[in-house]
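To start, the structure under review is shown below, and the notes come after it.
With one protein chain removed, the remaining protein chains of the complex are shown where they sit.
This part shows chain A:
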Amino acid sequence: MSTILKKCFNLAKTVRTATITSLLTAPKQQWQALSAAASQTPHAQMMHTSPMRHGLMEFFDDPKHWSENDIKVGRAWRTDELRIKSNKELHQLWFILLKERNMLLTMEHECNDKMEIFPSPERIDKVKISMDNLEKVVRERNTAYHLLETGETGERPQKRVNNAFGLQVNYKSCEHVLPPFMNLKWIKSRNIGFGGRAVNRFLLKYREQLYNAKRKAKNRSRNEVMMILRRNPNFDLEVLRRKFPDVDIDKLRSADKARGHYVPKVGV
């Protein structure tokens, strides 16, 4: 694990519930993060912060929301907002979102059990969107760091390999306890050749299918162009060329099928 990430991990131990409550609200109330220090100022009176809850009650929603039919919440975090946050803040926010998701899942489960309607289920989606965005931002930073330090992206290595049917699949590498030259099982599992009469026959037919699909698509667009030209002799050829880039329109104009049931104007 890179040093930055390690550092972040250590910093994450400093997560406090005070920041949790403030960060959880919509980003427009970001100044609430400073509320702990500014509680004596007159602005503090206008501020609303939910009380801290400890222990197992963190798995449940605020008791005043228990019998509500509709709970008003803010929107999800956007990538642009997350990009200006430090690694530490992102790490804290991740755990806040994690707790929020656990709470929502618990409430949803209990509601389903008791045959009640779960109020505002879009909250789960909002948390999910926030988490996805956060992950995206962290990933961007990770890639940038890896590219700077090692020249590689640091993403999971992938490559195209042929499977037993001779089809190309994406192989994602993963961690192993043993190095490759010692890992006989892995070597055997990677040794997938393809061949034999059945596979060759399958590949022949499969490729024929692909070829036919391509051929039919080509004929279809060609016929379409001819029909358009037949019905509309003064059609804008530029538009046609743009819409059907693969069709040779100049050649088709003189085609027999593209001629309509009218006397062509000659010499006009």
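Couple of notes before you dig in:
Convention: a contact is a pair of C-beta atoms (placed from the backbone, for glycine too) under 8 Å apart; a residue touches a chain by one contact, two chains touch by 3 or more; residues count from 1.
Please note the rule applied: contacts and distances are computed from a predicted model.
Chain not shown in the complex: UniProt lists it as "Large ribosomal subunit protein uL23m", one of "Mitotic checkpoint serine/threonine-protein kinase BUB1 beta", "Large ribosomal subunit protein uL23m", "PRELI/MSF1 domain-containing protein" or "Vacuolar protein sorting-associated protein 17". When the whole complex is considered, the residue among A:80, A:122 or A:135 that touches the unshown chain is A:135.
Among the residues A:75, A:109 or A:190, only A:109 touches the chain that is left out of the figure. Touching the chain that is not shown, out of A:155, A:208 or A:248: A:155 (per the contact rule at the top).
Listed by residue number, the positions of chain A touching the unshown chain are 1-2, 5, 8-9, 54-56, 58-60, 63, 66-67, 91, 94-95, 98-99, 101-102, 105-107, 109-111, 113-114, 116, 134-135, 138-139, 142, 154-156, 175-177.
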